[in-house]
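Take a look at the structure below.
For this depiction, one protein chain was excluded, whereas all remaining protein chains were kept in their positions.
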Amino acid sequence: MVQKIYDNAPLALDGLLFDGMVIAAGGFGLCGIPETLIDAIVESGVTGITAISNNAGVDDFGLGKLLKTRQIRKMISSYVGENKEFERQYLSGELEIEFCPQGTLAERMRAGGAGIAGFYTRTGVGTMIAEGKETKLFNGETYVLETGLVADLAIVKAWKGDPYGNLIFRKSARNFNPMAATCGKVTVAEVETIVEPGAFDPDHVHSPGVFVQRLLLATHNEKRIEQRTIRQEAA
Amino acid sequence: MVQKIYDNAPLALDGLLFDGMVIAAGGFGLCGIPETLIDAIVESGVTGITAISNNAGVDDFGLGKLLKTRQIRKMISSYVGENKEFERQYLSGELEIEFCPQGTLAERMRAGGAGIAGFYTRTGVGTMIAEGKETKLFNGETYVLETGLVADLAIVKAWKGDPYGNLIFRKSARNFNPMAATCGKVTVAEVETIVEPGAFDPDHVHSPGVFVQRLLLATHNEKRIEQRTIRQEAA
Amino acid sequence: MPWTRDDMAALAAQELLDGFYVNLGIGIPTLVANHIAPGVDVTLQSENGMLGLGPFPTEADIDADIINAGKQTITELDRTSYVSSADSFGMIRGGHIQLSVLGAMEVAENGDLANWMVPGKMVKGPGGAMDLVAGVGRIIVLMDHVDKAGTAKFRKSCTLPLTGANVVDMIITNLAIFQRPDRRSPFFLKAIAPNVLPDEVRAKTEAHYLEMPA
Partner (left out) sequence: MPWTRDDMAALAAQELLDGFYVNLGIGIPTLVANHIAPGVDVTLQSENGMLGLGPFPTEADIDADIINAGKQTITELDRTSYVSSADSFGMIRGGHIQLSVLGAMEVAENGDLANWMVPGKMVKGPGGAMDLVAGVGRIIVLMDHVDKAGTAKFRKSCTLPLTGANVVDMIITNLAIFQRPDRRSPFFLKAIAPNVLPDEVRAKTEAHYLEMPA
């Protein structure tokens, strides 16, 4: 069996990082983000990153950590609220941002991973998002052309992984992770648990091992909650 | 709860069939095909069907049954071998066929179901398949534009379904079924087993209930094997 | 007496029909879930990949891996399923979600919607709003009738960058409800809050609209 399991995040990222690279990351808000790998990228000091990620984390968590250290040059995201440092860098022109509607972003990552160079969507037609992009009529309706995204490296977080790189995500922590896994030229996955070969039911695998080149046991699983909302227990 | 479960296939198809309609069907070869619903469509006598299906069944099984009765006017498929009646009708000009590379067909069904009007693929560039279709350069490579497919009705076969229409497929019987489910204006699913609400782990559902309007217990589960290949048991 | 936020949510909830799959936006639209009539079976979808949202959890049930698109902790139901973001927006873009309720900064009389950015201010991004208005069958906007400066939010045309062009089907404000039968038709005044006069609605609305049908 080819050895995909690495002992820790710096080893799993060894040789993959370079200044000016494109990194795609899974996660929605702070849910399902590769915490361990983000910390290792902070430690590595690599700079000039273009980050493809739905969100930008918060000031001291998630991709916010890489913004704080100014390792990110550009974000391709759908929503970047909840991050003051982001706001400061953006308004001062230090940080570039390419806004992408959330569904279009997910589809662009999927397309890049699936060899689809571009696709036509109604999303954004007639808005700033479509400015400068090609449009085309299908059945009398206008669609805008969006392009596939490919990253030099994808970092994803899964619940369980096996030595073949098969991944299972947990609940809404799945989100952008499967698409990120497909769109990386190299994909590194951190998992909460590494299981034995054959432990997965083949019908339950969310992300097949073909997309994962390196795997490690996640050491950071804080899973910070952004909006802790509760109801009162019924008496 | 909205009642999605129907007592039998004729009831599940009631009001959905009309001459000249487009029907998308799941299945690869004879694996994972909606046997019960196909029989009911044969019984209904509806004609002039355009069938979107990877294959055309064999002479007396699968979509072959609808070919035998000449209820199908046109097939959109990737491969139609193994069917003599098909061959006869095709060569005599009674039957129209639109060949589509298998991956392009799967993606066209997915696109139609996901509101993607068209997408660019390298598949078929420089071949007859691309003739008359638009092409476009991305990063110096030529891609051909393929369009999304939408059907008036989709018929799918699943292993298990719950009353909400959530579906779980079994092994390689999954194949085209999830995409077919998304590309029908109405989707009817036959399942080998109906489970109680809540019986599914939410992370195991392959096709969420939003895509399935009607559900029935399959009464035909012959699952004929096309190529029975075995190895000798080790002594 | 203008409608409260809960009144507005309750009015929107009446538009949720049995069997509908519905996406509720962040803010007041989230309240709509509290007002769904008994016996009306609605499945709530959240664009981060959850279909079949339950109520907020109790303190004991909080699970960081179960959140809605507002990043709020939430619970499962017996119908719940999870999908990837790509598949979730496949549902949305593909027209499989019948209804979405969203907030707005401005709506134009032609149905244009603006709810994602104010030039000169920090732009947070469109999130999933552009996908929702482009893909969901019916769009209901919940918003105050006028902004803090007293300016009409239902306008001849939007002054802010659009989220979608000609995408709104119904507007519920604290003063009135506007609706249109399809996206080629103008809006008409469908209802007015108790003790609010038609003249007040007219005065506080820049958009052209048809009067209430008799």
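Just so it is clear, A, B and C label the chains in written order, and each chain counts residues from 1 on its own.
Heads up, the rule we're going with is that contacts are C-beta pairs under 8 Å (C-beta built on N, C-alpha and C of every residue); 3 or more make two chains touch, one makes a residue touch a chain.
Worth saying up front: this structure is predicted, and the values here are computed from it rather than measured.
K.L.:
Please provide the labels of all shown chains that the missing chain touches.
P.N.:
Missing chain, whole complex, touching shown chains: A, B.
K.L.:
Looking beyond the chains shown, say which of A:Ile23, A:Ala51 or A:Ala114 touches the absent one.
P.N.:
Counting the whole complex, the residue in contact with the absent chain is A:Ala114.
K.L.:
Looking at the full complex, which residue from B:Thr36, B:Thr50 or B:Thr104 touches the chain that isn't shown here?
P.N.:
Considering the complete complex, B:Thr104 is the one touching the chain left out.
K.L.:
At which residues does chain A meet the chain that is not included here?
P.N.:
Output for chain A: 1-2, 110, 112-116, 162, 164, 166, 182, 197-198, 200, 202-203, 205, 208-211.
K.L.:
Which residue numbers on chain B touch the omitted chain?
P.N.:
28-32, 54, 77-81, 87, 90-91, 97, 99, 101-107, 109-110, 121-129, 159, 169-179, 206, 223-233
Please note the rule applied: only the chains that are shown with their structure count from here on.
K.L.:
Could you pull out the chain whose C-alpha mean position is farthest off from that of chain C?
P.N.:
When every chain centre is compared against chain C, the largest gap points to B.
K.L.:
Centroid from C-alpha atoms only, then distance chain B to chain C, rounded to Å. What do you get?
P.N.:
Taking the average C-alpha coordinate of chain B and of chain C, the gap between them is 35 Å.
K.L.:
Quick one: chain A and chain C, Cα centre-to-centre, how many Å?
P.N.:
The computed centroid separation for chain A versus chain C comes out at 28 Å.
K.L.:
If you average the CA atoms of chain A and of chain B, how far apart do the two points sit, in angstrom?
P.N.:
Here the centre of chain B sits 32 Å away from the centre of chain A.
K.L.:
Taking each residue of chain A in turn, which ones touch at least two of the other chains?
P.N.:
107, 121-122, 169-171, 174, 206, in rising order.
K.L.:
If a residue has to touch 2 or more other chains to count, which residues of chain C qualify?
P.N.:
76, 82-83, 89, 92-93, 134-135
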